[in-house]
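The complex appears here minus one protein chain, its other protein chains still in place.
Chains here go by letter, A, B and C, matching the order in which they are written, and residues are numbered from 1 within each.
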């Protein structure tokens, strides 16, 4: 990884990525729906909770490991499914997957990945999930589910918030045309909906809860439902058999004017009544954000944009560094709050911080 | 419609209109009373409610149509009564009316229109309402009511917040003298109150609820009361026989320092107890705003300033484009919130969003 | 009054005065204690209450007159006691008094006036009050009380918040040395406490409630207690026999970090239990502010800084214009809220406006 002054936090990575990437690609990564209110809110909302430092706990041996879907990760930060890693670095998803493996975490491969997901599976040994949408094409879905299992993907992540194209104004103004994921058939099907500013892949607008039930019944793999922003839907996911739920507004990239994900986390956790694990993505930039999310009930969190910044700045090693910075900041936060393990991070770690 | 980069949202239309219009006209359209606090608040208050995305509803066939006063419109966005469309485009109200007809919505013609309302009625086939004030001159009022009915106006809209001149400081500083509406008699009467910065037309300062009752009893047309900002007045409108109420602070152009219209909507809806339909205007710029207003109880909304921006940028086609942009954004919002019809937009679509 | 573009509101007067006055004098007028938080809060706090427009009340004949201490004023805006009017205009207090007389309101003459208060009394016929402090020198106090009555002052206003010098950093930095009021003896007494940044006149630091009782018992004139910011002190004023209370933080010029006066008004009104009239000063710049203060329980309000701006811009006529602008804005606000008289302005005119 050759670069200028060493980035010491994720904002440094963002700034360095902005310098290295073509504007249209940077904008694609940074941008969100319409006025980008949710993009900003996702980030700022973490400031609504303050940490409560605690003293005189033995924090000489910190353990950041936890489990997701019953299996260990070395830190509670996973890689969110995002399309087109090759936009940020020529090695694309291969670099990311090796980095995730190095860091002992899960890589969720996007339906819109720039790499063949079966080839990718051979590139490293770490935990891998495959993301898909509730496609209109049921045969393709069954095919993907079967191939995912065969290729050693240990879960499928079903993105539920993309059944209608979004309005991303940076992309429209830039004339940005998203590349079609290589895993899709060459023509027809859902992928044909591509247009400037819209994902070429995406869900069937007619999909209903029966589709989730059908997918769950069509595979032996655990199903992770992504894109939930209400208690009602978290409960419905649990009822439909989802093994986990990702509280997500797609990084503010689909519907604007939502609450931040950290703001609806507690509602989702309460509604799920422990029947599914609850994860969160959106605006995670500091170890403190991760600890706050866990304190409010998340089992783990995902990062999206910081992954691209890491790739843009240093490829595989850039992603490793991004994850390691978060790891160090999580350690610091746990130590200062007197919490030596992830399990010891409970609701008393945080308190609402009134806006001053 | 020939212009530079295609406007992709209503803020683009505003910016383009600003470039095209003389400053004094742009200021007349943009400005409000005294410190323009209400102008800004009307807009910003929409951010106080967040949308709640819902997933896995079949949104493959969206229907944006609804009814106002019992008759269908193709989308819940109507054209507010505003004077002097010719200031923004030579075809003035004729262009607007044809656009409204194309888009399947209601055009409320202002008492201060630059076009003869009887001639205008012949220019297109869409739904049209005629706005008037509680004039001092009862004979003129009866005459207008009769002519409105004869000319196929299907309702009268009675503006109630203009019984005293406003203080619009941009207009005063610009020496702006509002044109007298062509529908008024050439001299005398209410119209003579014109002075720099004030509407030449306006209501009788001595008007009372009896005047509303009298107008209601003087016409077979439905009466829409415009300019209500309290539950008390919404209830009084219902008691006086109004068929509908427009929650409005006149776009912040009459009394400054009010709440935003979206903030008082629920109070008006509760007070009207379903006896009248409740509409809203003020600060609508995004489809999300429309959906929020409907979720909080509005039957439909009106746009004012964006109409002028559309006219300034592209005449009739500009207004069509403004309405179509709103239509697309409403569709997106409904789809992402899992609401295929206007009737399915209920209070669970929104939640208060604390200021961060 | 010769000037550039005609000021149309009090902020215009402020800007014009800033151009005309030497910086040290402008700063003296504009400045406040330490960080000037209270100066700004006095002003901004009015935005915390919104006006509630009402329609279809007969507002064709507005009456802005009310009474203070039982006697009529033509509008509920009085002139606060402020020292040194000659700093803003050579005619000083004489100009102000003639303006107040023209406008039918009360002029409260400061203990630190630049004019002999007995001479001043002969310059016009309007209502006049004399302000003083709880001086250390009891004989001087008795002398002033007697002379005030003889000179036709109809009340004394006792300023209670100035028993300790303030820290006005603009004055300290400017090396500003306040002039000694001409009504004080030439040497010694309280006036000798003068130093850069401090009032040369001021109250006795040892004064207690007994001093207020003693002053009340030493004169037949009504006593108005100025500088109250708590319910406790409003109640104590009533018990000590004050005829009226001015809720005031001295325009943020004595103790910083207080609430705004409009924020504590209701507390003072409640505590006084109707035993004294309650007035308010601080940050009044718009007619809407006056109406809000009355809605929240003030009998009338005072202006301070705008008086100097009026003097600086146009002497006597400038002050008249300042008062007339407020009058027109109060009229507009009353009309738009459906309140034809001051007595009809009640608590339903306002509602708390959450910060957006």
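The criterion applied here is as follows: contacts are C-beta pairs under 8 Å (C-beta built on N, C-alpha and C of every residue); 3 or more make two chains touch, one makes a residue touch a chain.
No experiment lies behind these values; they were computed from the predicted model shown.
By the touch rule given at the top, the unshown chain touches A, C in the complete complex. Although one chain is not drawn, the whole complex shows that of C:44, C:72, C:146 or C:273 it is C:44 that touches it.
One of C:16, C:68, C:148 or C:228 touches the chain omitted from the figure, and that residue is C:228. Residue C:169 is the one among C:137, C:154 or C:169 that touches the chain not shown.
Where chain C meets the chain that is not shown, the touching residues are 34-35, 37, 41, 44-45, 47-48, 134, 160-161, 163-167, 169, 172-173, 204-209, 211-212, 227-230, 232-233, 236, 249, 254-260, 355. Against the chain not displayed here, chain A makes contact via residues 5, 8-9, 46-47, 50-60, 286, 288, 292, 328-329, 331-333, 335-337, 348, 351, 353-356.
As a working rule, only the chains that are shown with their structure count from here on.
Touching chain B and chain C together: no chain. Distance between chain centres (mean CA atoms), chain A to chain B: 42 Å.
We define each chain's centre as the mean of its Cα atoms; on that basis chain A and chain C are separated by 60 Å.
Not a single residue in chain A touches at least two other chains.
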